[in-house]
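The complex appears here without one of its protein chains, the remainder shown in place.
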Amino acid sequence: MLLFTIRRLGVMLLTALALTFVVFYMTNLPPNLEKLAKSEASVRMSDEDVALWLDRNGFSSSVLTRYGEWLGVMPGWTRTAEDGTVTGRCITKGVAPTDAPARCGVLQGNWGYSTVFKQPVIEILSRGLGHTGWLMLSVMLVMVPSALIIGVLSGMKEGSRLDRVLSAFSIASTATPEYVSGVILVALLASATAGISPFLVESGLISGKTLFQGTATSAMDDITFWNFTLPVMTIALYGIGYIARMTRASMTEVMTQQYIRTARLKGASFPTIVLRHALRNALIAPFTVIMLQFPWLLNGVVIVETLFNYKGFGWTLVQAAGNNDIQLLLACSVVAVLVVLITQLISDIGYVLLNPRIRLA
Amino acid sequence: MDNLTWPLILGKAAVQFLPVWIALVVVFALSITYKRKLGLYGRLFDSPVGMIGFGIVMFWVFTALFADLIITHAPLEQISGMKNAPPGSLIKGREAEWYLFGGDSLARDVFSRMVMGARRVLSIAPAATLIAFMVGVTLGLPAGYFGGRFDTGTSFAANLVLAFPVILLFYLLVTPEIRDTGIPTVLAAVLFLFPVIFVAVLLNARYRTDPPRRNLYVGITLAIGLWAYSGLAFNADPTGVWSMDPNLLNVFVSVVFVNSPTVYRIVRGITMDLKSRDYVSAAQTRGESPWYIMLWEILPNARGPLIVDFCLRIGYTTILLGTLGFFGLGVSPESPDWGSTINDGRRLLSIFPHPAVVPALALMSLVLGLNLLADGLREESLKD
Partner (left out) sequence: MSAPARPWTPDQPLLEIENLSISFFTRLREIPAVMDFSCTVMAGEAMGLVGESGCGKSTVALAVMGDLGRNGRVTGGAIRFKGRDLTKMSQSELRALRGSEIAMIYQEPMASLNPAMKIGAQLAEVPMLHQNMPKAEAWALARQIVADVRLPDPDRMLNSFPHQLSGGQQQRVVIAMALMAKPALLILDEPTTALDVTVEAGIVDLVNDLAAKTGTSMLFISHNLGLVHDVCNRLCVMYSGEAVETGDVSEVFTTMRHPYTQALFRSIPLPGADKTTRPLIPIRGNFPLPHERPKGCNFGPRCNYFVEGRCNATDIGMDTIPGNSRHESRCLRWEEIDWQAPPQGAGPRVRRPIGDVVLRMEDLKKYYTVSSGAFGGGLKKVVKANETLSFEAREGETLAIVGESGCGKSTLAKVLMGLETATSGNILLFDENVQDTPIQQRNSDTVSHLQMVFQNPFDTLNPSMNVGRQIIRALEIFRFGSSDAERHAKMLELLDLVKLPRAFAERMPRQLSGGQKQRVGIARAFAGGAKVVIADEPVSALDVSVQAAVTDLLMDLQRENGTTLLFISHDLSIVRYLSDRVLVMYLGHVVEMGTTEQVFSPPYHPYTEALLSAVPIADPKVIKKRIVLEGDIPSAMNPPPGCPFQTRCRWKSKVAGGLCESEMPPVRNLADGHQIKCHLSDEDLAHMEPVIQIAAE
């Protein structure tokens, strides 16, 4: 088990390195750098000026070197200008070049400076992650229990009416990506001209213009039921369908197993069979799915935060990517990749723990 | 003439779809008559779920085919005064001409744009899924069959791609800057090679014992395949038959790239399961080549799950294309595809919902149809 975890961690580290390098490479492609130079210095720069600017700012060395610098395993670049002033990656204003540390990368806690927000990346990122954390937490609290309940209920008697109704719901919800369900939910519940809100206003049931709020900007300061429901439901809906279908498939399979017949022929009642004999076996597969759902949740988060103007991690990512903010985008990628890898690890370990067959084999 | 009420709007829209209804009736009548002779496809008509799904999917397929007959206005035509017009608005100054589903923020007809959007989505999604399948199958079969280093390597690469959040990948892969670096072309050069390799190896394995025939078939494949390949990947087809808009190529390649690792994993899993079957051993003991075993003994028996996944994956690809459009990646602003029309419409969503809701419902129904179809196919294929 220990060996397994260590091996898994090794592979994970390797994956993380490979992925961050890919992102680094892709964000530091020459056209991107050129765009950066033009946006930082002047839009009407000639090609030579661009090259000069890039060279002055440490972008002229090879990609690998720069990756090493960014990571913090290689010494940061330094450069002595003709007038004798020394500039360098790790030399901040007001610090003598001799006092500056040799390395300053991600490993040293230096995530760089955002060109869009004019703030250190780490600050923007932690603020965004804080907001997103609440969103994710609410989504999980809504999504996981409801999905499991739907899945188990529809899977325990395959082909029953309950199963058909719940399956239809799950299929419909997996067919609705966030940007579709978001739009429909807003049109239905948060539009002053369409959906149910006009009727509610007319009949005096609600005091505002709409039932729910169509943006979640206010939720960044104060989360309320009215401003947070729509974003949470939008993300959760897609996931509910998916997880419920996995749970249902797993449950129906378990219900046809011979040990379920054994339990039945022991004289166990149907609720006992479902709760004692089927449930644990049926939940092993969905657990992995829930964990692997995180990368997709990340997608949902990006879409929903953009749609509802909620300035969390996803919104930050879109801003960074749309405005060629290289340092910020890199940092976002690192976080995204880490989230994915960690959930994969948890899913692997959890699978082993849940499944006695593997644990002790 | 007045603005239309909802029953009239729907009635008029239904009339516009007349070619689609005729085609659907013909297909269903023929299929149900001959369903006992049509194998798995025929058995689909035993399952209500599958039939509904198939019906919805075919509705959109025919819509895409007959789009020119269905639209009421050109998708880019702007008519003054129709900006954000509500559904069923009579066009000012014209007799008996309406914007059935209203007008968008640029005063274009939402209905016609939705119909043209179907054509765009359905011309990309199935083709991209097919190529992703060829890539996944060509790599997944040997990975599952041989195992070892090749498996470790390709699995690691597949996991790398899968560990990327899709949106991040799109933001990195589908930008105008990327196109200047030639990365999409390189990716296309790699990915588009797989279908050619796949078909060539398939025929070679089958006709290995009969060299003249083998040379003929493989030769034809290579000739056509490489011709199309040069045109699609490098835009270097001298005759100009095969070519792809660079914008489209970029989107296409990214979608294939995102989809193939999952297909690879599925194929690899099934191969590992099927390779221990006796008929595989029987093929081995008569000295068949590994590729023959993979492509002719294993792959046909994996077709059930693969067909099901193919349907689901077209739906997923449709969602991905929508996501790209939603973030305005890789599409021209006037493109009628559903993702970007949703994106355009969402700015005024709470005041004028219809420009975003119409394409949203269209996309949802297509994906739902594909999911139902997959469900029906899975149910029927398990009945053997």
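Just so it is clear, A and B label the chains in written order, and each chain counts residues from 1 on its own.
Keep this in mind: contacts are C-beta pairs under 8 Å (C-beta built on N, C-alpha and C of every residue); 3 or more make two chains touch, one makes a residue touch a chain.
If you're wondering where the values come from, they're calculated on a predicted model, not measured in any experiment.
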Full-complex touch with the removed chain, picking from A:Thr193, A:Gln257 or A:Thr288, is A:Gln257
Hidden partner sits against subunit B at residues 46, 209-210, 277-279, 281-290, 296-297, 300-301, 303, 384
Where subunit A meets the chain that is not shown, the residues are 3-4, 7, 159, 257-259, 261-269, 272, 276-277, 280-281, 284, 352, 355-358, 360-361
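What we mean here is this: only the chains that are shown with their structure count from here on.
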Subunit A to subunit B, mean C-alpha position gap in Å, rounds to 26
Touching subunit A in the complex, subunit B uses residues 156, 159-160, 162-168, 171-173, 177-178, 180-181, 183, 315, 319, 322-323, 326-327, 339, 342-343, 345-346, 349-354, 356-357, 360-361, 363-365, 367-368, 370-372, 375
Subunit B partner, complex, touching residues on subunit A are 11, 15, 18-19, 22-23, 26-27, 29-32, 35, 171-172, 174-177, 179-180, 183-184, 186-187, 190-195, 210, 214, 295-296, 298-299, 302-303, 306-307, 317-318, 321-322, 329, 332-333, 336-337, 340-341, 344
